[in-house]
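A single protein chain has been omitted; all remaining protein chains appear in their positions.
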Amino acid sequence: VDHVANGFDPTDVLRDFDWGRTRRLASGRVLREWEVFAGDKEIEVAPGVTFPAWVFNGRVPGPTLRCREGELLRVRFVNGSRHPHTMHFHGVHPSAMDGVPGQGAGVIPSGGSTTYEFEAEPFGLHLYHCHVSPLAEHIARGLYGTFIVDPRDGRPDADELVMVQHGYNTTFDGEGNQLYAVNGIPFHYMHEPVRVRRGELIRIYLVNALEYDPINTFHLHGNFFHYFPTGTSLQPIEFTDTVMQAQAQRGICELRFPNAGAFMFHAHKTEFAELGWMGMFEVS
Amino acid sequence: VDHVANGFDPTDVLRDFDWGRTRRLASGRVLREWEVFAGDKEIEVAPGVTFPAWVFNGRVPGPTLRCREGELLRVRFVNGSRHPHTMHFHGVHPSAMDGVPGQGAGVIPSGGSTTYEFEAEPFGLHLYHCHVSPLAEHIARGLYGTFIVDPRDGRPDADELVMVQHGYNTTFDGEGNQLYAVNGIPFHYMHEPVRVRRGELIRIYLVNALEYDPINTFHLHGNFFHYFPTGTSLQPIEFTDTVMQAQAQRGICELRFPNAGAFMFHAHKTEFAELGWMGMFEVS
Partner (left out) sequence: VDHVANGFDPTDVLRDFDWGRTRRLASGRVLREWEVFAGDKEIEVAPGVTFPAWVFNGRVPGPTLRCREGELLRVRFVNGSRHPHTMHFHGVHPSAMDGVPGQGAGVIPSGGSTTYEFEAEPFGLHLYHCHVSPLAEHIARGLYGTFIVDPRDGRPDADELVMVQHGYNTTFDGEGNQLYAVNGIPFHYMHEPVRVRRGELIRIYLVNALEYDPINTFHLHGNFFHYFPTGTSLQPIEFTDTVMQAQAQRGICELRFPNAGAFMFHAHKTEFAELGWMGMFEVS
């Protein structure tokens, strides 16, 4: 797969947090701003296999937008795709900023733009996606990304990773997916393992954006993690090696590897694993 | 859709709690009694589309039976349908009162009747449904409803809403659903939003009665809720905007809307949403 032609590399996506630009308002409050462009793009998803994706900022998944609880957020959205789109954020915001048809700026036509403005709340792990009908296709084509609101006092230092679970319905039959991936490219982390340090705290922001299939799961080999569903509590709910997420569910996994070596991670829906949703940690 | 001909309106179903009739026994204990009739009924589920439902008290979903922990409950069940049925309650009760074939009164034939009697326990959000074979069809035809056992000391005052997630297999192929709904009619709350007050505590009794599909999800736009699975604890387990339920799972969502306006809620299984499982809150 030609990552340069694709314009993104899943290895970089892992630790690529888009903090936007900030300035302090007269009130002392932080204003954080991003620009997000929707576009149409052929992505090489497997050697020689291209998928006509709809993308935010040229990537599948879109950029990981990250901010801090209580900030004022402004997202300038420019629709450079030939199709109408929106950005709908999971989080608390006024209905005019909901990024759905019929509210506020509503559907943004090809060539149009708008600005979504709202407060960063609640802290946790959220997501955004297009909300135009047919909704399944607008999501399945690639229009989703991670939205992280850090707690006011932050979280403990860690090697932080974003993992967005998703798929490609390469037949466009709207019935399922023929390829499954984490961060854009099926099997990517089998060839290029996720490199981490033994004993170091690792925090995975795990998001399920999978369309069509009812659930997704994440299993880690040879280790366990603490799971924080939606990331809205600082107390974990479970210590496990396998979690399930429906579409739009997400959670934080915290772990340390006690042993060096190579450890698989994959959907324990084996169909998904064998069609691309598997990878390796390389612990040194 | 002609709600009058159907005999029920999803807007009314939201806040329609059937407390039955009560009297105090010599022991001082409260006896609570209901009469529930099974019947066969054509329901207009979409404009011009009728579904030959099997119904409890003329509705899909059946009546929301509500009581208080520790009461003695008596449910007079009369089967006016042409098919055999039962009422099986989720909750604690003797096996003779389980409403399944071969225990107690067993299957109640067309024209037959029985009385189920048991204590109200444990407090929480439960359900009831027919338990006659073929089980999938007896549920899918519409024979399910909500069963709420209030804690002995109640819950905090709130605007309380019942939302039963379900579907219609209009082809009767037993393979899936062609329409999805909350409280009986697909898309109903898109046309007639759920009206609530800004800042007021809202408590949603969310039940998944969906047949055939493996899971269902509930997502709320522009807001988050505390989730109490099965309603059996007064402490929430999660603060989120998306929950997943398998059939017969249920949970309480508590929230306040900080902003006025119109906010969608829908299954984040987008297939279900686009086939009817979506609605709006109108917050004023």
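To keep things simple, chains are lettered A and B as they appear, and every chain counts its residues starting from 1.
Here is the rule we go by: a contact is a pair of C-beta atoms (placed from the backbone, for glycine too) under 8 Å apart; a residue touches a chain by one contact, two chains touch by 3 or more.
Values in this document were obtained by computation on a predicted structure and should not be read as measured data.
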Of A:Pro214, A:Gly231 or A:Gly276, which sits in contact with the chain we cannot see? A:Pro214
Sort through A:Asp12, A:Glu42, A:Glu200 or A:Glu271 and give me the one touching the missing partner chain. A:Glu271
Of B:Gly39, B:Gly80 or B:Pro122, the residue touching the omitted chain is B:Pro122
In the whole complex, of A:Thr50, A:Ser113 or A:Thr240, the residue touching the missing chain would be A:Thr240
Considering the complete complex, of B:Val49, B:Leu135, B:Leu201 or B:Ala260, the missing chain is touched by B:Leu135
Interface with the unshown chain - residue positions in chain A: 213-215, 217, 219, 221-224, 237-242, 244, 258-264, 268-271, 273-274, 283
Sites on chain B contacted by the missing partner chain, in the whole complex: 88, 90-98, 100, 102-103, 122, 124, 126, 133-136, 139, 211-212, 214-215, 229-230, 232-233, 237, 244-249
